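One structure is given below, encoded as structure tokens.
Here the complex is missing one protein chain, while the rest keep their positions.
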Amino acid sequence: MLTFVDSVNEAVAGIKDGSTVMIGGFGNAGQPFELIDALMDCGATDLTVVNNNAGQGDQGLALLIKEGRVRKMICSFPRQSDSWHFDAKYKAGEIELELVPQGNLAERIRAAGAGIGGFFTPTGYGTMLAEGKETRIIDGRGQVFETPIHADVALIKALKADGKGNLVYRKTARNFGPIMAAAAKQTIVQVSEIVPTGALDPETVVTPGIYVNTIVRIPAGTTEKAA
Amino acid sequence: MLTFVDSVNEAVAGIKDGSTVMIGGFGNAGQPFELIDALMDCGATDLTVVNNNAGQGDQGLALLIKEGRVRKMICSFPRQSDSWHFDAKYKAGEIELELVPQGNLAERIRAAGAGIGGFFTPTGYGTMLAEGKETRIIDGRGQVFETPIHADVALIKALKADGKGNLVYRKTARNFGPIMAAAAKQTIVQVSEIVPTGALDPETVVTPGIYVNTIVRIPAGTTEKAA
Amino acid sequence: MSIATSLQTSATPLGRDDLARLVARDIAPGSFVNLGIGQPTLVSNYLTAEQDITLHTENGMLGMGPEAQGDEIDGDLINAGKIPVTELPGASYFHHADSFAMMRGGHLDICVLGAFQVSVTGDLANWHTGAPGAIPAVGGAMDLATGAKDVFVMMTLLTREGASKIVDSCTYPLTGVGCVTRVYTDKAVFLTGPEGVSVRETFGCTLEELQELVPVPLKAAPAGG
Partner (left out) sequence: MSIATSLQTSATPLGRDDLARLVARDIAPGSFVNLGIGQPTLVSNYLTAEQDITLHTENGMLGMGPEAQGDEIDGDLINAGKIPVTELPGASYFHHADSFAMMRGGHLDICVLGAFQVSVTGDLANWHTGAPGAIPAVGGAMDLATGAKDVFVMMTLLTREGASKIVDSCTYPLTGVGCVTRVYTDKAVFLTGPEGVSVRETFGCTLEELQELVPVPLKAAPAGG
């Protein structure tokens, strides 16, 4: 059931300890900063977080990690110049890392939303990221078996939502949003604008409302602080 | 390399005997009638055709089948009230049928375009359409291993193309077009309108031009004969 | 078995439209629903605006409206049965793989299908008679059967020859294993699943009379089932 809420705190209130939480965004584009801050405030812990990175600087996901609220990261690129909180936790053995090639991350998230039980891909074949995984040769190419990544909750950012929860995004801020929305049991979206049902062209809807559970509006501009 | 041609005959001229040809459309919506007629005229034979159905009435794909040009059909729903040409060939043992659940058809075509070597799906598990296929239990559910469907050529219909070959579709005529365009080595598109590059909103492009090789314009209205 | 009498909610068997009305009434508000092709599409006639149901058609659309009439008819806007339909505000279009991903990923609340047979544990047979020489055609039936959260079947209880379509074990080729949760027939509503079959209500017959038509042991469903 789709609900529109007035605050990010209300939006994330149902997130339980031990949840797997997908967080959209690639770099700052598409990152739901306000929802991540609310996740910080709500106190949920022992989280598995799925994101392309593992937090940057002293904000958002990095803070969640610093505070010990993230048990495990599933991501493609944890190490960055300003990923010091993750780096420290990792070196201290206080956070688990599942490192996933970015395309496998995307395809495994997509598989979860699409009901696929697993798939073979050439990506990673013959590398240490395939160690311990099932492999087979298909049409002469080595391939690795990869499994879907499901989540309890997805926190994503879109440009606009209509009254049915249909979403459109903006430029490269689209990135992981649509596939995370489909892969999570509960999808929570922050949007810049809510428009009347019928105002979005049905040809251009990117995420149909069936994938959306909770919507909160964060007016554009107020979200720039973290950029 | 993208080319714009003036006639459907020119568009299909490169299709060789023995090719696997995907044909878009679901019912009449999205069917590239003119391109199918041109395939008929060009003489290519011994074809494997991938389409949701197996021809209707005395036109298009049904005629190709009648004339013995189709060695094998890969489809989900061959039997219809007016599929007499397929029915006759099938009963005479003169055409091979690979019957595929419609969702597996779509997902296998998508897998080909996405470089997936194969995937497990619950669809068809425990049914005669899974006989002889690899199965396994994943998360407590029986699943069947399905492989990608690649093609030499895709014949599809879109609403508009720009100078880069980007495509948009119209309503439920979108259906198989986007996934077939990605799954075929050579994608041939008939469109109602060609617009200048830059005239399509980049947010609303459904098939990026990278998937398109040949475009021919069939002005809207002229295509209605078959509807 | 005095409970049987209380199951009866209609003095006569239900016609197709009454059955469609009943299914429509049982769909929870806000649901996303696929009505397949043929008889189940009648359900759409009885959905109310208050229910706010969103209809999916597997050829690539959410927010499908009623069958198109007159000038509304548009060859590019059809349902899975290839019948011209309309678009409601808040609709969206997507390609076939995205559409079936929606079904197969478990996002639809309910699909309603016809059937040749349903077993007591919810096995479904609705795509192929298995007759020698019959040309098989499956369409999206197997995807719907395995993908939706709840699979409802609408059918007559008996074949023309008087055989029960509720069976201990399907003799026709299966569409899906253990997928059907409810079966709406002209004579009764059955609940099926891992614990076997039970009867929610009967139409124009008692449970005892129903039992005479059906070759598997029937029991009344717990209230609220």
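For reference, chains read A, B and C in written order, and residue numbers begin at 1 within each chain.
By our rule, a contact is a pair of C-beta atoms (placed from the backbone, for glycine too) under 8 Å apart; a residue touches a chain by one contact, two chains touch by 3 or more.
The structure displayed is predicted, hence computed values, not measured ones.
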| item | value |
| --- | --- |
| Chain not shown, its touching partners among those shown | A, B |
| Residue touching the undisplayed chain, where the options are B:100, B:114 or B:188 | B:114 |
| Per the touch definition above, residue among A:60, A:163, A:177 or A:208 touching the missing chain | A:177 |
| Residue in contact with the excluded chain [from B:19, B:76, B:104 or B:166] | B:166 |
| Omitted-chain contact residue, chosen from A:28, A:45 or A:186 | A:28 |
| Chain not shown, touching residues in chain B | 1-2, 110, 112-116, 162-164, 166, 182, 197-198, 200, 202-203, 205, 208-211 |
| Residue numbers in chain A that touch the chain omitted from display | 26-30, 76-80, 83, 86-87, 90-91, 97, 99-107, 109-110, 121-129, 142, 169-179, 206, 224, 227 |
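In the analysis below, only the chains that are shown with their structure count from here on.
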| item | value |
| --- | --- |
| Interchain contact steps from chain A to chain B (minimum; 1 if touching) | 1 |
| Contact-richer chain pair [A-C vs B-C] | B-C |
| Farthest chain relative to chain B (centres taken as mean CA coordinates) | A |
| Geometric centre distance via CA averages, chain C-chain B, whole Å | 30 |
| Shared interface positions of chain A, touching two or more other chains | 114-116, 202-203 |
| Shared-contact residues (touching 2 or more other chains) in chain C | 61, 87, 93-94, 100-101, 103-104, 147 |
